[in-house]
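Note that one protein chain is taken out, while the other chains of the complex remain in position.
Letters A and B name the chains as they come in the text, with residue numbers starting at 1 for each one.
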Amino acid sequence: MSEPQEIVPIGKNELVGMVAHLFAEGYRLVQIGCSTLENGYELNYSFDKGYRFKNLRISVAPGEDVPSISAVYTNAFLYENEIHDLFGCSINDIAIDYHGTLYRTSIKTPFSVEHVNLPDPPKPKTAAPPPPKDKAKPQEEIPVERKE
Amino acid sequence: MTKTITKNLLSGPATLMYPKKKRRFTPLTRGHVEVDINACIFCGMCSRRCPTYAITVTKDCKEWQIDRLKCCVCNLCVEICPKKCLSMENQYAPPVTDKTTAIYTVRVEKEATGT
Partner (left out) sequence: MAHKNIIPFGPQHPVLPEPIHFDLVTEDEKIVDAIPSISYVHRGLERLVEKRDFIDMVHVADRICGLCSFMHSLGYCQAVEEIMKIEVPERALYLRTLWAELSRVHSHIFWLGVAADAFGYESLFMQSLRLREGVLDIFEETTGGRVILGVCKVGGVRKDITAETLQGILDRLTTLKKDLDELCTVFMNDYSIKHRLVGVGYISKEDAYTLGCVGPMARASGLDMDMRSLGYAAYKHLDVEPMVESGGDCYARCLVRIRETFHSIDLIRQAAGKIPEGPIDLKLKDTPNGEYFSRIEQPRGEVIHYVKGNGSKFLQRFRVRVPTFSNIPAMIKVLKGSEVADVPNIILTLDPCISCTER
């Protein structure tokens, strides 16, 4: 069932302005999501009003700062704390900042660029080792480890 | 109030009186995986499909092994087997006291099966 979903890529500096504009129009904040790319992160801000879904997308490099939108939408503080704890992406001026105590994991920032291995896109048909080989290798390694 | 009391006293407990009465399983219940080793051709498709890597198939010594504690009874191996020698029984696997007892191995040379 496809509903029309808009994804609008914008720059970091226009973020707070556009978010304030959406707040004035009556949109509610649905989620703030983060994906790890090859060398950077991609933040998705999702808004909804009357079942119409709208998305703002910004890309940041690791180490860059992102402005917080919790001055406009108060509930953004929880999502931004989660992104800071799991991805290591630093966000300035979060309204209520837990400084890393929200998610207490044994590896700090487990989803950051250093820890995540992204899958390769498929090679064109001429070149190709078929993907099932990926799965056959861990088959032999793991049962040997676990038997101990 | 008296209606509730008499109804309660006359109808008995609502829970299943286990172990006097065994639990009734349905024909579709996913309990544990069993293999018919004489029909197996050791192609290894079940071990490739298993999402938890619970099945190990060795072709040269004709051995089929499943770790019952890793198996999540998802039924994928039963569906993919080309010879239909895997079946899903509807009793749950029995509880064990240490992890190695849960590994169930079947070989073809000897008459007896299992460890």
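List of remarks:
One rule holds in what follows: a residue touches a chain if its C-beta (ideal position, glycine included) is under 8 Å from a C-beta of that chain, and two chains touch if they have at least 3 such contacts.
This structure is a prediction, so every number in the text was calculated from the model and none was measured.
Checked against the full complex, the one of B:I5, B:L28 or B:C61 touching the unshown chain is B:L28.
When the missing chain is restored to the complex, the residue among A:N13, A:N39 or A:T101 that touches it is A:T101.
Interface residues of chain B with the unshown chain, by the touch rule above, are 14, 25-26, 28-30, 51, 72-76, 88.
In the full complex, chain A contacts the hidden chain through residues 1-3, 5, 28-31, 33, 35-36, 44, 46, 51, 53, 55, 73-75, 77-78, 98, 101-105, 110-111, 116-122, 131, 134-135, 138.
In the analysis below, only the chains that are shown with their structure count from here on.
Centroid to centroid, with C-alpha atoms defining each point, chain A and chain B lie 39 Å apart.
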